[in-house]
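Below you'll find the structure, written out as structure tokens, and then a few comments.
Heads up, one of the protein chains got dropped from this complex, but the rest are sitting where they should.
Chain lettering (A, B and C) follows the sequence in which the chains are written, and residue indices restart at 1 in each chain.
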Amino acid sequence: MTETTGPLTTAIANAPTADTETRLDLYRTMQACRMMEQRAYDLFMQNLIKGTSHLALGQEAVAAGFGVAMREDDYTFCTYRGHNHTLVRGVSMTGILGELMGREIGLLNGKGGSMHLMDVTKGAMGSYAIIGAHMPIAAGAAWSAQYRESGQVSVCFFGDGTTNIGAFHESLNFAAVWNLPIVYVCENNLYMEYTPIADVTAVANPAADRASAYGLEAVLVDGNDADVMYATAIAALEKARSGAGPSLIEAQTYRHGGHSRADPGKYRPNEEVAAWKARDPIPVYRQRLQDAGVDVATLDAIDAEQSARVDAAEEAARNSGPPPLEIADTEVWADGGSSWRN
Amino acid sequence: MTETTGPLTTAIANAPTADTETRLDLYRTMQACRMMEQRAYDLFMQNLIKGTSHLALGQEAVAAGFGVAMREDDYTFCTYRGHNHTLVRGVSMTGILGELMGREIGLLNGKGGSMHLMDVTKGAMGSYAIIGAHMPIAAGAAWSAQYRESGQVSVCFFGDGTTNIGAFHESLNFAAVWNLPIVYVCENNLYMEYTPIADVTAVANPAADRASAYGLEAVLVDGNDADVMYATAIAALEKARSGAGPSLIEAQTYRHGGHSRADPGKYRPNEEVAAWKARDPIPVYRQRLQDAGVDVATLDAIDAEQSARVDAAEEAARNSGPPPLEIADTEVWADGGSSWRN
Amino acid sequence: MAQLSYREAVSAAIAQEMRRDPTVVVLGEDIAAAGGVFKTTEGLLAEFGPLRVRDTPISEQAIIGAAAGAAMTGLKPIAEIMFSDFFAVCWDLVVNQIAKTRFMTNGQCSFPLVIRSANGGGARFGAQHSQSVENWAMAVPGLKVVAPSSPADIKGLLAAAIQDPDPVLFFEHKLLYGTKGEVPEGDHVDQLGKAKVLRAGNDVTIVALAAMVPRAMKAADILQTEHGVSAEVVDVRSLVPLDTTTIFASVSKTNRLVTVEENPRLCGWGAEVSSLVAEELFWDLEGPIVRVTTPHIPLPSADALEDAVMPSVERIVASVLKLAD
Partner (left out) sequence: MAQLSYREAVSAAIAQEMRRDPTVVVLGEDIAAAGGVFKTTEGLLAEFGPLRVRDTPISEQAIIGAAAGAAMTGLKPIAEIMFSDFFAVCWDLVVNQIAKTRFMTNGQCSFPLVIRSANGGGARFGAQHSQSVENWAMAVPGLKVVAPSSPADIKGLLAAAIQDPDPVLFFEHKLLYGTKGEVPEGDHVDQLGKAKVLRAGNDVTIVALAAMVPRAMKAADILQTEHGVSAEVVDVRSLVPLDTTTIFASVSKTNRLVTVEENPRLCGWGAEVSSLVAEELFWDLEGPIVRVTTPHIPLPSADALEDAVMPSVERIVASVLKLAD
């Protein structure tokens, strides 16, 4: 079904390899994500994170590719599986881990939790926990950028399962008709929770096979390849910024763990898991950089630096107390309060 | 964009012309619709119909084609613009006009109004006034038919503007994944209320250009041609009944009047209106039947018979009083009452 | 003062705020060239152009989502939901996203937006185009909820809603669009969260909203002239914030309360007002708190039936008299 030619796919295919500094940045960003998410996992196991949490281990190349390519004032909108998408915008790791742990130092001072990370000062415009809801909101931010002629682009991440909800459809049509500067990025990790996406979707490629329904080009890319994701991001951001309207990208990837904290992911065939783990974006990229002449010491130094960063973030989060109870009923309104009467 | 080859389009293109009896039935059905709707218009003008009402003058061929082709126990689901779709199932014309007038004799005894006509005894499973809502409900009826192995098909009519709402998308994907016996029929009359459909839709053919998003064949047909609509209905019903799953049909047509009672339709270019009125499905079909050898007297007799039918229906509706006030708070529950406490 | 219809007051308020603030933008179905199906946005496209007044597809989730995203990033959108019944197709955006995001992020962002909608029954539109859903909104923390009863209140409260930094659901009553009244000329901005005593009285307080306000006023007339009962009528105007001060002051004086709601009985705003009074003003009460509501049923379409179930002047009078017994 999916056609794979068009200006955007051509631009992606013909993109020159990024320079070494950028590529090291991609590697660094992926490692930061990986190590932070692994630490989050450890913290669950110690029951220091309550409630639920959704890790994106294995999907780092998507977030990193965009994170490195985006302009500082661009917007991102992501989902409950959005720790990485938040981090790559330059958001405090302490703030993220602190929020997962429900501490005062958390990005949202404990009021949002792991599914709602946001830092507007970094353009990280929020993580949304109801499937599809952020897609029209992201379009609204793009509309605002268009109206203000700010040159900002709105980037919206979502999963394969999200392509079957109404808000997906309304958002894509709306963005196309208004020619908005937005990039919709579907991370197809093959599952919606415990159900294989193919069991509940009428087309093989849930996003790419639907692009034509919005007059858009079908773009299907390897979401485990940081270079591809970076080139994709550059091309789609440039398209949006130049006034050429929205893009819909489908990035094929895989989550290494279960859907959420409670899920061991046993419904997935062992061979499938093994095959995808063999394509783990981080070791693959590390090898590629080495092959391109980056020395191991440089890469090791990045690993060490990110590991230390995660340690420091965890330490700071642990040292922070629970949020003061006085904030529980504040900030419903812009006046800081929650009063509904006089 | 729209591809126009595939088993369904081929079946439609190759369908033999229907026999004369069937064609007279198509003519009769269109005339019944036309005359009833014109009478409804007159009754508005006399302020005998309150509230709002949405006429389908000019779109008769679609309802008639399906009405004649459907099995008696098939289901139809339609919209507020659903007087014709209800009538063609064999529903009482007096019941329809009576309901529009808010009389006791109305199909719903005045409780529903013009936007909610329904007669379950005829498989007319309701008219729905919120855009898109009936599309998943129609899928549910198809699911029930599939589960009960009844061989029934569910047919769901909707407008071009409806293709942009979330429920459209969810319904089509759902019906495709569950392989349901359903036919979705988009009547593209070029406008959603006062706004040209092209202004708010990312593709040229709002339904046909989206069929591939659900793994379905693009089917774009002349909705003003009763023979084409009949052949289309036969082919899609047969496909559904044989277990080959859903179809999505886009029928191009035009409403002669405004969107609703309040609307004179001034936003439409005069030439456009004139061009479409020249393609009025009823005179065109009458001429075609004459050319095929049907004598004028036969056609005149049908006209006279339907005209008398409308007169009788109006008369009966006028003679019926307002609904008894006691029914105002009944039938919320299956026990006939509306009690929420003991 | 100028004579404006309730309908004209809507576009007057929007135009006033659009002139004042270039970040105010308008979106919805058929609101630009067509001026809205209720003709409440007429003239805006001509004055402010297609970048500030935009038609949308039939995609209520996109409309409200777009308004939310724009509000988070510097604009002040006014979105129209044509009939308030349609809030049900975009309720998630309203209640789970717009209402909660500021709180969840402990104040990182604001939603300075207004969602206007034609609310209420009486126009023979049937059960899916006639609901009073202001109580749906009131039940959700994070939404301000306003429902004016006069052209002057429309202008002043809509302007206030547009200027407000929080999300406001603004319910226009479709039965009132044609009514006329004096409206302050020139820039006019009222205050959210203030009820109004429209008629002073001593024997009983009648609290009403939107289309029920004129009915309550007529009932008060009849009570006075035909039954010698002096009713004080309070127009709530704003459900959130709720002006309990004004309501309580009235009940403290009259010692009796009747609420008149158009919404179906269960969990209406009248229940909330009743429970507040029963909790905080109990010792002032000299009799039961009476609620007049539409029964807990969908609205029928036929005129005779619709009139029979919505609260009427007669029913209000009878309820007050029963209480005054």
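Methods note: a residue touches a chain if its C-beta (ideal position, glycine included) is under 8 Å from a C-beta of that chain, and two chains touch if they have at least 3 such contacts.
Since this is a predicted model, take the numbers as computed values, not measurements.
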Partners of the unshown chain among those that are drawn: A, B, C
Residue among B:70, B:88, B:105 or B:139 touching the omitted chain: B:139
Listed residues A:171, A:188 or A:201, member touching the removed chain: A:201
Contact set of subunit A toward the excluded chain (per top definition): 50-52, 102-103, 106, 108, 110-116, 128-133, 161-162, 164-167, 192-195, 199-201, 262, 267, 322-323, 325, 327-329, 332, 338, 340
Chain not shown, touching residues in subunit B: 75, 77, 107-109, 111-113, 116, 118-120, 125-126, 128, 130, 133-145, 147-148, 154, 166-167, 170-171, 173-174, 177-178, 327, 330-336, 338-342
Interface residues of subunit C (partner: the chain not displayed): 85-86, 88-89, 91-92, 94-96, 99-100, 103-104, 126-128, 135-136, 138-142, 240, 263-264, 266-272, 274-275, 277-280, 282-283, 285, 287-291, 295-298, 300-301
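The criterion applied here is as follows: only the chains that are shown with their structure count from here on.
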Taking each chain's C-alpha mean as its centre, the one farthest from subunit C: A
Computed distance of Cα centres, subunit C from subunit A, in Å: 40
Intercentroid distance (Cα basis), subunit B paired with subunit A, Å: 45
Chain centre separation in whole Å, for subunit C relative to subunit B (CA means): 36
Sites on subunit B at which at least two other chains make contact: 164-167, 199-201
Residue numbers of subunit C (touch at least two other chains): 56-57, 59-61
